[in-house]
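Every protein chain but one is kept in place in this view of the complex.
For clarity, chains are labelled A and B in written order, and residue numbers in each chain start from 1.
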Amino acid sequence: MSSNRQLTVSRAMAEAIALEMRTDPSVFVMGEDIGTYGGIFGATAGLLDEFGEERVRDTPISETGFIGAGVGAAMAGMRPIVELMFVDFFGVCMDSIYNLAAKNTYFSGGNCKVPMVIMTATGGGYSDAGQHSQTLHATFAHLPGMKVVAPSNAYDAKGLMAAAIRDDSPVVFMFHKGLQGLAWMASPEEAATAVPEEAYTLPFGEARVVRAGKDVTLVTLSMMVHRAMDAARALEKDGIDAEVIDLRSLVPLDRETILQSVAKTGRLVVVDEDYRSYGLTAEVIASVVEKDPGLLKAPPQRLAVPDVPIPYSRPMEQFVLPNAETIAAATRITLGKAG
Amino acid sequence: MTDVTVPEDLWDANKTPEGIVANWFYSDGAEVPEGATLAELMVEKSSFDIAAPAAGTLRIVVPKDGTVRPGSVIARLESG
Partner (left out) sequence: MPSKAQLLWMYEAMEKARYYEDTMATVYMEGKQPKFDIGAGTVPGEMHLAAGQEPCAAGVCVHLRPEDTVTAPHRPHHVAIAKGVDLNRMTAEIFGKKSGLSGGRGGHMHLFDPAVNFACSGIIAEGTGPAVGAALAAKLKGSDAISVSYIGEGAANQGATHEALNLAGLWKLPVVFVIEDNAWGISVPKSKATAIADTSQRAAGYGMPGHHVADNDTLALFEVAGEAVARARRGEGPSLIEVETYRYYGHFQGDPELYRPKGEVEALKAKDPIERLRKAMLEGGEITAEEADAARDRARQEVDEAYAFARAADYPAPEEALTHVFA
């Protein structure tokens, strides 16, 4: 089939799920407003019409219950996809996620498996305040037993979703609201991409070099890939050639691609929409330094939310989120070109 | 040549005169099959998909974020 079709991330996710549901009767979806509504962020649009209420189940507002049920169903041979509407809501149901989904394979000595997908919306930038704007990448990536992915575009979203559904381990699929291509929320143009109509998978733990460059390495994922690309385009005008790496998954983390890039550029900027301390930015820098501290020609820079809850008011929220300008400024610092 | 037209009864134009093209799912010049979802319209709070009435080469008339009304031609499909 032609691949000149440009899909939004939300439609790519829904298509990936539909393709798996057509071929694998053990796949089903449940969550709040995922049926008639099609998911608040569009990730299940059209599934109810095709597959019916048994396999596309609207749930009560009972996350501990239905995510726990997802664990049980997965251990009983199904492949559930459960949606946690906003990742911020993990507070009411984390026990089911990190003490059950993430640990049961290990506790059973590998005798049980939990092949479930927890898909959840992340990210801010649209004034939804501190309980509806977090990414919490590191919170999930920190806890062993879950694979964690966070795509930046529709092609990756479709392939990673299919891989997540087929994986025998629990996978947390973190999709950024601002990348979904929803008619009612601004989205970067590049998030919508050409998407093949047939099913395909992308492997976890393989970062993508979005832009090759020789002067500095920008490592990031999800929405911040687009901000980093904007920064790279601005830097190019100043003669700075930045390499931009989209990690695509946090667990497993493709340290090899990062190391190869830093070996080439000698300079590292890490960008994350999560909180700054104890997070992805530190993990990436530590991964480089513990391998070879000599790789870096200058202290690395990191941009992330400065350890405050995401504020509601627009000027304050925009201040705490990394953007193209702050990324470019940090990049210039690593290059000793700060104005 | 086939026009891609916003259906006259898609929404109540007395209530909301204009909508916008929220998404194009094919680029200008793309070959599209009949029935393919071409575009998504956003009218106040509701979104509507527009399907290709025929196969052909897409010529976009109203770009993303452009305004539309019931009856607007948003694109043309060139055949052959």
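Here, contacts are C-beta pairs under 8 Å (C-beta built on N, C-alpha and C of every residue); 3 or more make two chains touch, one makes a residue touch a chain.
This one's a predicted model, so the numbers in the text were calculated from it and none came from an experiment.
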Displayed chains contacting the withheld chain: A, B
Interface with the unshown chain - residue positions in chain B: 18-20, 22, 42, 44-47, 65, 67
Counting contacts across the full complex, list the positions on chain A that touch the omitted chain. 32-33, 35-37, 40, 58-65, 88-89, 91-92, 125-132, 183-186, 306-309, 311-320
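Rule of thumb we're sticking to: only the chains that are shown with their structure count from here on.
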Dist(centroid_CA(chain A), centroid_CA(chain B)) in Å evaluates to 31
Within the complex, chain B is touched by chain A residues 2, 4-8, 11, 181, 183-184, 192
Going by the contact rule set out above, which residues of chain B touch chain A in the complex? 22-27, 30-31, 33, 36, 40-42, 45, 47
